[in-house]
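For this depiction, one protein chain was excluded, whereas all remaining protein chains were kept in their positions.
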Amino acid sequence: MSDTLLEIENLETHYGKIHALRSISFSVREGQIVTLLGANGAGKSTTLKAISGLIRSTSGSIRYLGEDITRKPAHEIVQMGLIHVPEGRKIFKGMTITENLELGSFTLDDDAERKRRMDHVFDIFPVLHERKSRDSAFLSGGEQQMLAIGRSMMTNPKLLLLDEPSMGLAPFLVQQIMKIVLRLNKEGVTILLVEQNAKVALKLADHGYVLETGKIVIRGSARTLQQDESIVKAYLGEQ
Amino acid sequence: MKKTLLLSSVGSALTGLLLLGQVATAGDLKVGIMVPTTGSEATYGKDMENAINLAAAEINKAGGVLGMNIVTMTGDAACDPQQATAAASKLVSAEVTAVVGGYCSGATMPTMKIYGDANIPMVIPAANSTKLIDINQGNAFQINSTGFDQVKTAVGLFKAKGINKLAIIHQGDGYSEDLAKLTRESWTGMGKEVVAYEVVNKGEQDQSALVTRIKSKAPDAVFWTAYYADGSMVIKQLRQGGYRNLIAVGDGSNSPKLLEIAGKAAEGVYCFSNPTVEYLPAAKDFHKNYKATYKQDPDAYAALSYDGMKLMVDAITRAGSTDKKAIIKALAETKDFTGIAGPITFTDKNTLARSNFVILVAEGGKWVLNK
Amino acid sequence: MANFSTILSEWISSQKNRMSILLTLAGIAMFLPLVSSNYGLEVMTNVWFYVMLCLGLNIVVGYAGLLDLGYAAFFAVGAYTTGILTSQFGVNFWLTIPIAVGCSACAGFIIGGPTLRLRSDYLAIVTLGFGEIVRLIARNLEITGGASGLIGIERPSIFGFQLNQIVHFYYVFLILAILACFVSYRLQHSRLGRAWQYVREDEDAAEAMGINRVAVKLYAYVIGAIFGGVAGCFFAVKMTAISPETFMFQQSVLILLGVVLGGMGKIPGVVIGAFALVLFPEVFRDLGSMRMLVFAIVMLIIMLYRPEGIWPAKKS
Amino acid sequence: MSIQDILLQQLANGLILGSFYALVALGYTMVYGIIKLLNFAHGDLYMLGSFVGFVILSILSPYIGNSWAGILCSMVLSMIAVGLFGVLIQRIAYVPMLSAPRLSILITALAVSMVLYNGVMAFTDGQYLAFKTDLGFEGLEFGNVFITYTQMILVGASIILMIVLYLFVHKTLYGKAMRAIAIDQDACRLMGINVNKIIALTFFIGTSLAAAAGIMAGTYYGSIHFFMGFVIGLKAFTAAVIGGIGSIPGAMLGGLLLGLLESFGTQIPFIGTEWKDVFSFGILILLLVFKPTGILGKTEIERM
Partner (left out) sequence: MALLEVNNLALSFAGLHVIKELEFSVEEGSIASLIGPNGAGKTSVFNCLTGFYRPTAGTIIFNGKSIIHKKPYKITRQGMARTFQNLRLFKSMTVLENVMSGMHCRSSAGPIGAILRTGAQQKEEAEINEFCERCLDFVGLLAVKDRIASNLAYGDQRRVEWARALATQPKLLLLDEPAAGLNHVEKQQLIGLIKRIRDQLGITIFLIEHDMGLVMKVSEKITVIDYGEKIAQGNADEIQNNSKVIEAYLGKEEDEIV
């Protein structure tokens, strides 16, 4: 079997007075798609932010590629091939699509390689190629999501953290995005996916974790979780 | 421990501030200098302070006054009325016998009340707004010719040069506006034309728009009534912009710096001034000593400030005591005191009886007397 | 430094200690003229004057959280109103005060009204521009005495007693400063004072609570302007001469400095700020031309070590 | 001069002055755009630039003279020196303040400004120093409009600097990172951008542009003084706000507009030059009242 790429142990974080994550532990192995599920405010996005270094965790450890990255600044973690596509896309509105993509490869010095990666992104997202010199602020929600994913691919990621890529998207777009996620995974990118759309996420994933108020309450293979009634409960409340 | 230390040090600083007593030995004579040594006018103030201190040093070297050594104390007026009143009060509280100083008219005015109330003899070398005369309580003596005198000289030159259309530029401060206004009144009173009456904001470097405006009015002469710092830029840009007629500047611009900064553009510029160090035989030594001591050329008011100190000491010697009333009386009775900048005699308003104004012209990078 | 401030804040948080400090300070202020030289009085008069100005600006900046880089304009409006009315129309000084209050309130309204839509940084430039416009108008008009300003403003008398000596003005400004503290305190602990604080801390939440933020901010501008205007009236008669140079941008900056240095929104803080503003340059007077440099460095250090101002923040 | 000539000459004057304002305003706006700080010390860095340039020129002039070669050399050297100084100021005075209340950091900037000009004052004894160069008054006459070669070269230099900056910001990765940081710092971190480094770079560029303008002003106007940054600082601030603070093209536009406003402001019929600034500040206030974010500033979501 493949190696463990990311390992999280007893992670705790606080936002001021709020205890956002309580002793989170899980691991992601190379080549997998792992999904974090749960209602809003359960701590999914916080987990991703802690991993990518956007927020400091209070205690616990995050190991990536065998190295402890718990205290590393975000920009250094990126250079190790761990890329976080944040919630709400956070594309650089006011800059063109090409510029957004170029910033994705900020750490890269090789222009030819940059060109090659950009062509690859355009190959996956032809729609971005069509509008490459347009201001990204005028893209639709789905296109913005594509740009956010495309931008992260410019770094040549090993591990991609995707935070609700389907949020606010029409169903056919959700489908398209998920296909892309699968394609990336096939190309060798390990994926940690936070999703609202539980059914779709579990269909793609190897493993799943369900969070509730900052704790992992259910864990298991995607197949077993798909059968689990408590997933519905986590989203829609007790009957 | 730390706390008490801090409190006590702050406390002692404050006590010192409030109760204040400058340490001076019995054989010293304290003379206050009130000039701006900080703020945007510090350039002029430092120059005046230097000249006054130079005079004091010379007097001390020659045995002092009435057997006493002169100790000077500088109060920074900062060209700001509030700072100036504090500085004046500090000098009064330090029991100075006399004060030499006063540069910005606006800041000098409120201090005159303080010195007047304390009956301290004061010689004002630079500030010369005509408004100073009205609030003088009799203790202050202006040794810079007033605006009235300057206007007479200026208008005389313009008439002699056959000028008809005059442009006047001032700088929006009391001194230069006063001079500009008086000139305008006098000139239009003679039935001539003032085609432009403009103001330049202090510190604004670019004057091209003003130059264009003035050129469009085609004046025969431009009169700059303010200081050299901005004046040199106005002159430079007037010439650069193609203005070829006469340019004249007031006494605030009488400085070698103007020639240095404006360079070639300043050639042929006229300046109305008190006699200055460049050509007065009496001033040669002063110029040399000043340069030796401070490594720079003396500026517009250096000679007058130097004279101010010398005059004060002369009055004290004539009074034969440090009694303030006696000194004031002696100052009022001054007759043809020979300063390096010309003879000094006072009117009953404590202004110069005879204008010392001369006309200088810039030639070969130097101010020379206009023939 | 931190240690000192915790001791201080603990000590002053006791009501009894606070009253005794206040009484001691009032006593010192009352009897200061008995021991101080005229210079000391001059400086302290200046302190009381800046206390009033800083407290006025504090209402705008500290209470309502609005940036104002043109506060000297209100001070100018007050000073010129009194100057013009007394010297050119022979109006009694005491009568000019209500007129000056009206004029400065109008000025506050004029600047407040159109700027309320602006974010703080734009507010900075608009208030700065307004301050400059007021100064330039004063410089350019005949009635304001042009660049030389007004001179010979008569000193007022009260019940036949003419205010003339520095001691008299010391007490006048002391009373004004105490009055300013009193009014500030009362306003701060009132419905309006709370509304300012709500708007400052969270404009949206305040509005959701039914607070008309436009009206509340306008009140701040107008009341702040009145403080400045009244201070200006007394400034004019104390100096007997006023000129536009006094109301330059640097003056506004200085007042703002006092407010922030001491601690915005806290009356003792602002008072300390005003003290620092006037006393530091005086303490350093003997340094000659270096004194403003030292003053600036001291301020920078204070800001770096106590970004929220000298006075400790309220703790609970 | 006919009215037409006057207006044309004023147009030229306004554009020349405006390009200066724009150059200084750029630094203001860049720093604001990236860390939302109104750097009131910017005008003083302009002043410092001219002083450093003056010193360097007086050291170099025996070897390469006082003309363009010397000026160019000292300009480049002083841009680097003052730029680094700007970064130092940012590290010492601004970085520790980033989490402090907005007003405190503004006051810190004012204090830095006071330290700078009072420091230079103490050093120079408050003297006006003559910035001596061998530049002449020769120029070209276009009809009745006269422009000196010096003016042309200086305007040319500031246009070149602005073009270089524009290309840097829009064509290089570092420039793009600068713009991106102004939009979203967190997202930049996730792209592997070292945000602190880019902020320091921004300070360096903004400050060295001010220094460049300072030297140009020194050589052109012929004198330098510790207080010379004050007026231009205010003007540049105004220009940056008119254009929409934070926007680089806005600063250029605002600078030019302010230059034109001022030069035409001296030419308004019936009122004198003393009202010039009342006029430009009045227009500024009106503009902001009707367009609260400046000409090119971003408008926020419509709210009631």
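Letters are used for the chains, namely A, B, C and D, taken in the order the chains are written, and counting of residues starts over at 1 for each.
In this section, a contact is a pair of C-beta atoms (placed from the backbone, for glycine too) under 8 Å apart; a residue touches a chain by one contact, two chains touch by 3 or more.
Computed from a predicted model, the values in this text were never measured in an experiment.
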Candidate in contact with the missing chain, chosen from A:I8, A:L21, A:L160 or A:L204: A:L204
Of A:L108, A:V127 or A:M167, the residue in touch with the unshown chain: A:M167
Sites on chain A contacted by the missing partner chain, in the whole complex: 16-18, 39-41, 137, 141, 164, 166-168, 170-171, 174-175, 178-179, 182, 196-201, 203-204, 213, 231-232, 235-239
For chain C, residues in touch with the removed chain: 183, 186-187, 189-195, 197-198, 201-202, 204-213, 219, 223, 313-316
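Rule of thumb we're sticking to: only the chains that are shown with their structure count from here on.
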Centre-most chain [mean C-alpha coordinates]: D
Selected interface, A-D versus B-C, where C-beta contact pairs are more numerous: B-C
Rounded Å distance between chain A and chain D, as computed from the means of their C-alpha atoms: 43
Touching two or more other chains - residue numbers and ranges from chain D: 118, 121, 125-126, 274, 277
Pairwise chain contacts under the document criterion: A-D, B-C, B-D, C-D
Contacting residues of chain D [partner chain B, same complex]: 1, 6, 9-10, 13-14, 16-17, 20, 118, 121, 125-128, 130-132, 137, 139, 146, 148, 217, 221-223, 225, 227-228, 230-232, 262-267, 272-274, 276-277
Residues of chain A that touch chain D when the two form their complex: 52-54, 73-76, 78-79, 83-86, 90-95, 99, 102-104, 106-107, 151-152, 155
For the chain C and chain B complex, residues of the former touching the latter: 3-4, 7-8, 32, 35-44, 46, 139, 146-149, 151-152, 165-166, 239-246, 279, 281-283, 285, 288-289, 291-292
